[in-house]
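A protein chain is absent from this complex, but the other protein chains hold their places.
Naming follows writing order (A and B), and every chain is counted from residue 1.
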Amino acid sequence: MPGLKREDVAHVAKLARLTMSESELDKFTVQLGQVLDHASDMNALDLDGVVATAHPFGLINVVRDDEVRPGLDHDAVMAMAPDAQDGRFAVPRILGEAP
Amino acid sequence: MRNVRDTARDVQNGDASALSVLEESLAQIRRRNEELNVFLHVDEDGARAAANAIDGRIARGENVGALAGVPVALKDNLCQTNIPTTCSSKILEGWRPPYNATVVDRLLAAGAIPVGKTNLDEFAMGSSTENSAFGPTRNPLDTSRVPGGSSGGSAAAVAADMTPLALGSDTGGSIRQPAALCGLIGVKPSYGLVSRYGLIAFASSLDQIGPLTKTVTDAAMALEVIAGHDPLDSTSLPEPSPSLVAHVEDGVAGKRIGVVRELIDGADADVVASVERAVEALKEAGATIIELSVPEFRLGLSAYYLIAPAEASSNLARFDGVRYGLRVDGDDVTSMMEATRTAGFGEEVKRRIMLGTYALSAGYYDAYYGQALKVRTLTIDAFRRAYHQADLLLGATTPSVAFEFGSKTADPMAMYLSDVFTIPSNLSGEPAISVPFGTGEAGLPIGVQLLGPGRSEGQLFAGARVLEIADGRP
Partner (left out) sequence: MTMPDGWEMVVGLEVHTELKTNTKMFCGCANTFGADPNTNVCPICLGLPGSLPVLNVRAVELAMAIGTALHSTISPSTFHRKNYFYPDMPKDFQISQYDLPINAGGYLDLPDGSRVSIERAHLEEDTGKSTHLGGSGRIHGADRSLVDYNRSGVPLVEIVSGPDIRSSAQARTYAAELRGILIATGASDGRMEEGSMRIDANVSVRRSGEALGTRCEIKNLNSLRSLTRAIDFEAARQVELIEGGGTVRQETRHWDENLGSTSTMRVKEEADDYRYFREPDLVDLAPDQAWQDRVRDALKPMPAERRAALKGRLANPNPALLDALEVVIDLGLDSYVIAALDAGVEPDLAFARAANEIASDLDGVGNLSAESYVATLRMEQGGDLSATQAKSVLAEILANGGEPASVAQSKGFERLASGALGEVVARLIDENPDEWARYRAGDEKLAQFFIGQVMKLTKGQANGKDVIAELQTRR
């Protein structure tokens, strides 16, 4: 893999909803690059035909019955909200539609 | 402070009141918390009310449970109803969960008394508890050194005799490593043995909750209480809690124990010496020792530092200022989210979110995350082969004894490398236990690690008990 570039880090910061100063971008480019370089030992392996493991144990079909259970008290829910109005969570204007 | 077993026995028998045990615990917290920064929150009133309730039930002749009156410290990434839960992050400061983690419910049902929430590396990301937004925790055995992490506060609580039991969480060694550095037993159970419901996730496929205690029996007692199927966690194993205390004295006679070179190489000489003495002790107790090499364990670190951040980047997306916790205002919702996350997360958390986001992003997924999942498979296969030859595996828990503050903070990679011995068990989802065995540099404790196949906790406790006795703690 080609080395991690500063613009990659800036792009990732945008995806992750983090603001980075110029110096943070520099620092993260170096530090993340080191971890990725270390990970390049994996690229030397022939992993064709190796299946990916996402779960340690292969449980399947874990489901629950379709039975209503009590939820949270509305006032307790809204008490958590940084900003609320009319029983709803309030946020500043949304600029883009959901994908 | 009495251990878990004796406390529970004395309280249940009426030889000590739960309240008096608690007051002893609270007094010790008051004496040392300012210096050590162990607890972020102490729930004195709630704990007293719980202790009084226990004492009342005992007075009425009720059997209160296996952990009657045992004060317990909870890592501050475990939710307890209406008790501030921060993950040592500014982004959650002031948040009070409206529900209990399953482990908290089980502790309460067994008569334990939660006394407060302990410090950790922010969102459990770190190996020294230096990454807490609320300041580092000091190692009670040498306050110039770290207690390890990320469950550093929980380890320090037990090591400083504040509580006989603490719960931590282990994603890449976060229970075992601080246990080793503070001279305690620390258990990372089989994945799915303990419900994760109410544990604020770092990396969902790796996280497990486990106990930190001073004795093997105490750890077995605590794990019996918190283990067992939970319908609220889809990854919970569909089995009741196993019988563990009954196996503590089983010994290791006839067991094959594999000493794994990759779990020792690179460790300091004092650590290597301790592992060698542990091998002798196990042999003495009748175990057959096999030398093994499992090269795949080395690759584990690379896989771990892609898988864990990838999952974390998604798990931590919800901290966006909309529903709870910190909000920093912005002109529009995206600016608000960015301002909140930028102000609320510390540097290590940002580093891992960035790393994980990158590893999952278009064009890099296959090379990094996809590749890491395959290496995870190789690690699991390697364990399976090793367990054809050995019943249990042995190695060091950490490369060194507790290190000094600031010695690794400037170099994240150096910090990550210190997790190399503990990570393989998280990747495979199999259990491992760290047991104090001897001391090293500056008289500080050294932990040796026993690893076993899935659901082998009983055998691990038996092996750990042999080492405990051999190390002079009968």
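Throughout what follows, a residue touches a chain if its C-beta (ideal position, glycine included) is under 8 Å from a C-beta of that chain, and two chains touch if they have at least 3 such contacts.
Values in this document were obtained by computation on a predicted structure and should not be read as measured data.
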Please identify which residue in B:Phe39, B:Tyr324, B:Phe345 or B:Tyr387 touches the non-displayed chain. B:Tyr324
Thinking of the whole complex, not just what is shown, which of A:Val9, A:Leu32 or A:Val91 touches the missing chain? A:Val91
Contact residues on chain A toward the hidden chain run 11, 14-15, 17, 54-55, 58-72, 74, 77-78, 85-94, 96-99
Spell out, residue by residue, where the missing chain touches chain B. 77-79, 85, 87, 92, 95, 97-99, 101, 196-201, 203-205, 231-235, 310-311, 313-314, 317-320, 322-324, 333-334, 337, 357, 360-362, 365, 369
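As a convention for this text, only the chains that are shown with their structure count from here on.
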Give every residue of chain B touching chain A within the complex, in rising order. 95, 98-99, 191-192, 205, 231, 234-235, 237-238, 298-299, 301-303, 305-306, 313, 317, 320-327, 329-339, 341-342, 345, 350-351, 353-355, 357-358, 361, 364, 367-368, 370-378, 380, 412-413, 416, 427-430, 454
Contact residues on chain A for chain B in the complex? 1, 4, 8-9, 11-13, 15-19, 28, 31-32, 34-36, 38-39, 41-43, 45, 47, 50-57, 59, 62, 64, 72-73, 76-77, 80-83, 89, 91-96
